[in-house]
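Every protein chain except one is present and positioned as in the full complex.
Presenting chain A:
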Amino acid sequence: MPERTAVIASRVGLHARPAGIFVAAVGELPLEVTIAMAGEPAEDAMDASSILSIMSLGASNGDTVVLRADGEGADEALDSLVKILETDLDAE
């Protein structure tokens, strides 16, 4: 299954507005995407389209997360999501 790592760039971490933007982007994809903290087993990964799951992940600025998705266009989709996580969304 394709996977990517991303370092959270937003100063407030992955919650509030940055989490909302990320979840909205995942929601537009025709794929199931999961998210986990780096080093956590894949079966504990959370649904990346759930803002509540993302918030409970508690990823702070500088933390590394792993995104996974399967199916057609998964690689491109993951690349675009990594770009979102590695931008300081809170600064905009």
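By definition in this document, a contact is a pair of C-beta atoms (placed from the backbone, for glycine too) under 8 Å apart; a residue touches a chain by one contact, two chains touch by 3 or more; residues count from 1.
In this section, contacts and distances are computed from a predicted model.
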Listed names "Acyl-CoA dehydrogenase family protein", "Phosphoenolpyruvate-protein phosphotransferase", "Branched-chain amino acid ABC transporter permease" or "Anti-sigma regulatory factor (Ser/Thr protein kinase)", with the criterion being the UniProt name of the chain not displayed: "Phosphoenolpyruvate-protein phosphotransferase"
Residue touching the undisplayed chain, where the options are A:Val7, A:Ile51 or A:Ile84: A:Ile51
Where the unshown chain meets chain A, residue by residue: 12, 15-17, 19-20, 23-24, 46-47, 49-53, 55-56, 58
